[in-house]
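Following: one structure in structure tokens, then a few remarks.
Note that one protein chain is taken out, while the other chains of the complex remain in position.
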Amino acid sequence: MAEYATSIGTSDATSITLLGHDLAGELMGKVSFGELAFWLAALRRPSAGELTVFEAVLVALADHGFTPSAIAARLTLTGAPESLQGALAAGLLGGGSRYLGVTEDCGKFLAAALAAHDGAMPDTDAGWDEIATKAVTAQRAAGRLVPGLGHPIHKNGDPRTPVMFQIARDSGVLGPHLKLFAAVGRVHPAIIGRMLPLNGAGVCGAALADLGFPPDLLRGFALLARTAGLLGHLAEEMRKPAGQDIYREADEAIRYVPPQES
Amino acid sequence: MAEYATSIGTSDATSITLLGHDLAGELMGKVSFGELAFWLAALRRPSAGELTVFEAVLVALADHGFTPSAIAARLTLTGAPESLQGALAAGLLGGGSRYLGVTEDCGKFLAAALAAHDGAMPDTDAGWDEIATKAVTAQRAAGRLVPGLGHPIHKNGDPRTPVMFQIARDSGVLGPHLKLFAAVGRVHPAIIGRMLPLNGAGVCGAALADLGFPPDLLRGFALLARTAGLLGHLAEEMRKPAGQDIYREADEAIRYVPPQES
Amino acid sequence: MAEYATSIGTSDATSITLLGHDLAGELMGKVSFGELAFWLAALRRPSAGELTVFEAVLVALADHGFTPSAIAARLTLTGAPESLQGALAAGLLGGGSRYLGVTEDCGKFLAAALAAHDGAMPDTDAGWDEIATKAVTAQRAAGRLVPGLGHPIHKNGDPRTPVMFQIARDSGVLGPHLKLFAAVGRVHPAIIGRMLPLNGAGVCGAALADLGFPPDLLRGFALLARTAGLLGHLAEEMRKPAGQDIYREADEAIRYVPPQES
Partner (left out) sequence: MAEYATSIGTSDATSITLLGHDLAGELMGKVSFGELAFWLAALRRPSAGELTVFEAVLVALADHGFTPSAIAARLTLTGAPESLQGALAAGLLGGGSRYLGVTEDCGKFLAAALAAHDGAMPDTDAGWDEIATKAVTAQRAAGRLVPGLGHPIHKNGDPRTPVMFQIARDSGVLGPHLKLFAAVGRVHPAIIGRMLPLNGAGVCGAALADLGFPPDLLRGFALLARTAGLLGHLAEEMRKPAGQDIYREADEAIRYVPPQES
């Protein structure tokens, strides 16, 4: 018969154990929700500096306004107001490759470049620039975009990026992924022929990778952050519904083309 | 043409505004993720005491081991490992009336009892007991269970309950919903004929209602908390897959009964 | 150890059994998909007349244009084009009480009225009118809407309704739920003071209830029908994307109101 080893939680008649600690006596009121989320995913408690960076990432990624995902969540609440979990789920399902994927793709791109690097990590900007040049050049040669570069609105700089670097530096956890990402910012114009901003989703992916999370998990933190944002949208939708109007506007903008003319 | 008023966020070429504040300059690194989640839903910043209670609630509700929802998330990752958002969404979809509903139901039950009370709120236990007696008696007369009472495992007391009361008291935000919930704990044995524990999901619903959130939103915080727990399960599933074995065990336990004999 | 009795399917090295029949030899190419769907849910094969009505219901409910659910599915594909299952799931999640609920609510309303009726079923219109009058009057007295009445667009009659009655009659399966629903159409103006059309979602709920399905399952057939419609929308979205524009239009229609002024 199967047995499933788990290190998350267990309970008996008188106690609840979470991450090897007594939930009621040792965790409630003593660790923040962000700290618990880190711990659950990493199975280790973050240092103070790591926690600062981690919570800053979650704050940076929580909301982006009326995104496709926020609108889908609102429209789902319009149709099924009795099921808040359905509206949240619908919102998260839009968190795929095109939007939330940047965080993951950037973390993976940087991790792959670091893994491909022989020898010790550099200790100078020039050293990082060399790795970055190699990685960006190879990415371009393969006909692929460099993840983390460019933003449709913040064309001259994403305001989150320098702040995230500063927070990581101040917290003493500026690691190789962020250093390499900074180098990508320096070297890419010479390779791709124009200057693009390092975007917020990308810097968050670099920061999360520096915290030691496996690349396949990075999208999960963007989704956790987004859950708080979606909850904000759904709370607002309950107070001031927009879903019905968004639906009506779209429906009225339809032009019917018979299939044979399509 | 429609216009959608929103107070969550907006952005322009050089800045991102969230909740009326500059995201990069005023929020990142300065507010915790829990604080931001409260703020997004309430459109106001919590006091220090409120935040302590709010984060304690999220910590209390984050995980409950191998629940149906955690197993569903793991099985979904088994089938669609490329879509972490799908696995998270599947897990959240199990957060309905039977499990996560207690938090919401309890908040609603207490809020309705308070709304039905004429005059000023009591300032003695006897006064709270009177409201509680009325509410529990009416609930029983209607043939309904009292939300927040009883636990399948913690039959002699849910360890989270006294801790949550203490945290609210220490934080100066012990409000009418929690006071009434405590009274329910005192008066119910005389009405229903046996002593049941005040459970953790219920005390969290009372605490969230005291923080001023509308009852229809309470399930959302249980879902947010659960998102962190599900991410822990999915991270563990990536390291040590259990989904495939859970599937195999269930599949092997099937006994096929032809439809006509069913 | 648990054992799960199931009558749906099983397989061994050389055969696949579905509903007690050999899938490859007895079902593929011999039963329509609609027939199989009926059989899977009811565990019995439909008669020819039942199948005609069942497929007509699925055809009637498959699509309703740019509904909130279709738009949510399209927006989800915009964000996660790699996950067609996520887009379909998001679309289905909007199939809750407000839209798809009518089919279920109407079936339940009629079933409850029939269950409350003492004695044999009527054999005259006058007899059905009596049951309908009682049910509609009670529903109104309870302050509730009569499910299946009224339509936002088809104010003078939903074109699907008379056709569904005719198909059921021609197929020899016009049963008590449809007869009662017709009676609701005759008696309601005198009770509620105005003439409302019997809508298509309602007549489909009545028809499904006549086929013997339990009321809690009726929404499921609306969801199955909708799955085909959503697939049509997603196929169209792949050919001629609208999601990006719907998002942009909504995003541009936002007016930011600082939280303190909200």
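We just call them A, B and C in the order they show up, numbering each chain from 1.
Here, a contact is a pair of C-beta atoms (placed from the backbone, for glycine too) under 8 Å apart; a residue touches a chain by one contact, two chains touch by 3 or more.
As the structure is a prediction and not an experimental result, all values here were calculated from the model.
The chain that is not displayed touches the following shown chains in the complete assembly: A, B, C.
Touch with the chain that is not drawn comes from one residue among A:Ser32, A:Thr52, A:Thr67 or A:Gln85, which is A:Gln85.
By the touch definition given at the top, chain C reaches the unshown chain through residues 1-2, 4-16, 18, 22-25, 27-29, 31-34, 36-37, 40-43, 52, 55-56, 58-60, 62-66, 83-86, 88-90, 92-96, 100, 153-157, 159-160, 162-164, 167, 170, 214, 216-217, 219-221, 223-225, 227-229, 231-236, 238, 240, 242, 245-246, 248-249.
Taking the whole complex into account, chain B touches the unshown chain at residues 1, 65-69, 71-72, 75-76, 78-83, 86-87, 89-90, 93-100, 242-243, 246-247, 249-251, 253-254. Although one chain is not displayed, chain A still touches it through residues 1-7, 9-10, 17, 19-20, 43-44, 80, 82-83, 85-86, 89, 93, 250, 253-262.
In this section, only the chains that are shown with their structure count from here on.
Two copies of one chain, chain A and chain B, touch each other, and the residues they use overlap strongly: the shared fraction of interface numbers exceeds half.
If each chain is reduced to the centroid of its CA atoms, chain B and chain C end up 32 Å from each other. Separating the CA-averaged centres of chain A and chain B is a span of 24 Å.
Residues of chain B in contact with at least two other chains: 1-2, 4-7, 9-10, 43, 83, 85-86, 89, 93.
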